[in-house]
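The complex appears here without one of its protein chains, the remainder shown in place.
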């Protein structure tokens, strides 16, 4: 479902994906960079405090500890190395909240390829610190003034610019969406999350978890966690979408809960759109989940019944974020907080079980949003002093 | 050199330090938490790009990948666990740039002890995102309005509050300074950096580095890197202090280069002070190095000639930071950038050698400062578009 | 023309223009832009000057279009333009005197339902579709419905399309072949570079239907040059810009072929 202009480039990309992901040297080089530069394996944390509060054994797969602060780097590094093998002169990428943009900027600097990141003008205003990080890392950031000036428009613009130079440029897509081979490529590169988590939880506990839970926007961190666990039929899989303000169309980003099959950004999957086929504006407190589509493999897994998809509201997510901070000393990304909220609800109905949660990123980037929702105490207390 | 009021508490702390750091169960528990919660071992990155540029083999010990983004967490976690063993009802801590405050807030949440962080009112204004992070992590942040309203005043205030409740409170000091046993305790808890780096570089290269380089403010990350390498006499050790604007008193924080022996915050070490014994106001672009004292072990290592101490100016550090971003896709903290600047200068005179650099933290926290020194490109370029 | 299938009407109209030794003109407008009430009158005006008219169905995410079309699409959606509305308007209108092709992204068509869509197209006098995000490999289901009703599914080809694929698409295209370029030669009236003329000649060699080129055409000299290598030219952004500026489209189109 890609424009004809991109068909040859996508076909060339697919050939290279099949070739390099089966190439031992390439994969060994990728593993070595994941280990020594990204800092993999990321930790698996037994969440002692949450376990006690929820009546379950809770384990967190800590993608927040990966270089640049989220799982996005696994994909960005893998694709940047692929772009290098393919002789790309430059990399282009889209970004919404900026995490994929930062990851791509970092990976391109490391690999040594110039990089341009398209970002909606509205998002640039909202996510200024990430824009500055990209700039520090040498990326050129282009403000997209068209459309809704957010992630959707940035993806449109990145595709449009890829069309203008499909051979010299490599389009480094950030989630498990878009035309083939991107969903497959991103799933393969993110599957390191689930592979590591599976062996780590076996090491730590001697058994597999009862459930694995991840947040789902485009769905790259979820597919990365779930895919290596699909064959373990004893493990229930739970994807948590952004329930926003509530179930009304436009108030959330819960694509799989509320959407229909459709075509956007080159792939056929479940989408949020109105009766005229216009893509729906979405809402979530979490910028990274605020996307009206979802990766096609999630549509399939839902249809097959292998993964259950639920949603958590903004409020659920904010509460879960605060609980994780207080109980574990870990500030999760607002995206990841949806997985925590889903886990809390699941634990209520499944006491005493072992829960593996994909903590997709750290929440530092969300401080401006959090400060709006959770008042800062500054100025309340100037401290007491003992006098001579 | 601590007030009499604190002598019993320090003596009790010292007893517990000796006891628990020699206790196999305690140390095993600490190691386990370092591994599963902090994410240790942190990676050792071969800096391919910097190696090429500098004509050396450059390795980065990646404390930026540790939980909360800097080496501070090693110490904060260890002391929080110690506070728990000692039955502390609350933890108090000081912070300058906020990294130690965030690390302490996180560690205390994880361990389950309430925590109060004293922070200068000026620093609170400069480091608002870190203040919000501490708050999210459940810490009470108290603005210190006395003195110069920065780190020195915050330390004064933390001690003062410890005096008011020396048994119920545990003072979790953030650097290798202060009265005994803090310098020793912090050195022990940070030595994990050098121990890991030593075995990692042996694994990766088969030999020890020619030099190990770290930035020195209070000096906790440097002592953590250096201490486990002291016995390897073939390894040169280089500490890099903050040279600020230049060598004039007040223009820098290069304590060991420009200071004299003196007493501050309970320890006898090298200090920056004037002819009347008044502690000097200091300057560095890096808040974390902006301290007029240095850990006593560094004074000793300088006197013994085992470690050589040099300084890097603000400009040197900013340039090195940009070079690391561009060449490695790693945004280092401004503190760590001083180590990079020192390494670049060392490499110029020592071509072809293997250099181990302690990258003490990530630079995300420095974005406001960096944006002032390195202009943002936003608004320059709205992107070119292909039309129908 | 009543015995011809809808898709044949497109081909016939383009060939008729060529018969008069003229290059065919395919003006494009975004439906209901800039004034919803003037949709049919604008359409009539351009149908008088053009040989086939192309109507853009506005879509929220027009990923293959430039900034002018994007802007007009969002404005039209905001004004309430939908595929239902367009078809209702066309059904109610008199014959335009030129075959109508709808340019639409796939999702509005999916939302409408292919079978219902085709039926109403016949009623509205629509002869075919251009669907920029429906590549050949994914188009079987939609093509089957188009075929059933005799509607055209126009294929797009590009300068980067490999030879074997180019041949496949040219042979599969109905009504005409839409030959786009990437780099665009917007503005300027320089002679066409050899890469473009070679490409167009190659497209023509693979197909029995006319070839229409979309190049961001703005000037009469471009139209004349293209006429030597293509059967028709598509005028898109330049025309939408005229409408955006409130200008009468007819003289602009007339001048292009003068």
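Should a chain be cited, it is by its letter among A, B and C, assigned in written order, with residues numbered from 1 in that chain.
Everything below uses one rule, namely that a residue touches a chain if its C-beta (ideal position, glycine included) is under 8 Å from a C-beta of that chain, and two chains touch if they have at least 3 such contacts.
Bear in mind that the values here come from a model prediction, so they are computed numbers and not experimental data.
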{"item": "Residue of B:69, B:96, B:166 or B:228 touching the missing chain in the full complex", "value": "B:166"}
{"item": "Per the touch definition above, residue among B:266, B:329 or B:342 touching the missing chain", "value": "B:266"}
{"item": "Residues belonging to chain B that touch the chain removed from view", "value": "1-5, 7-9, 146-147, 152, 155-156, 159-160, 163-164, 166-167, 261-266, 268, 271, 273-279"}
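We take it that only the chains that are shown with their structure count from here on.
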{"item": "Chain B and chain C, separation of their C-alpha mean positions in angstrom", "value": "65"}
{"item": "For chain A paired with chain C, centre-to-centre distance based on mean C-alpha positions, whole Å", "value": "39"}
{"item": "Centre distance in Å when chain A and chain B are each reduced to the mean of their C-alpha atoms", "value": "31"}
{"item": "Sites on chain B at which at least two other chains make contact", "value": "385-386"}
{"item": "Per-residue multi-chain contacts in chain C, two or more chains", "value": "66-67, 182-183"}
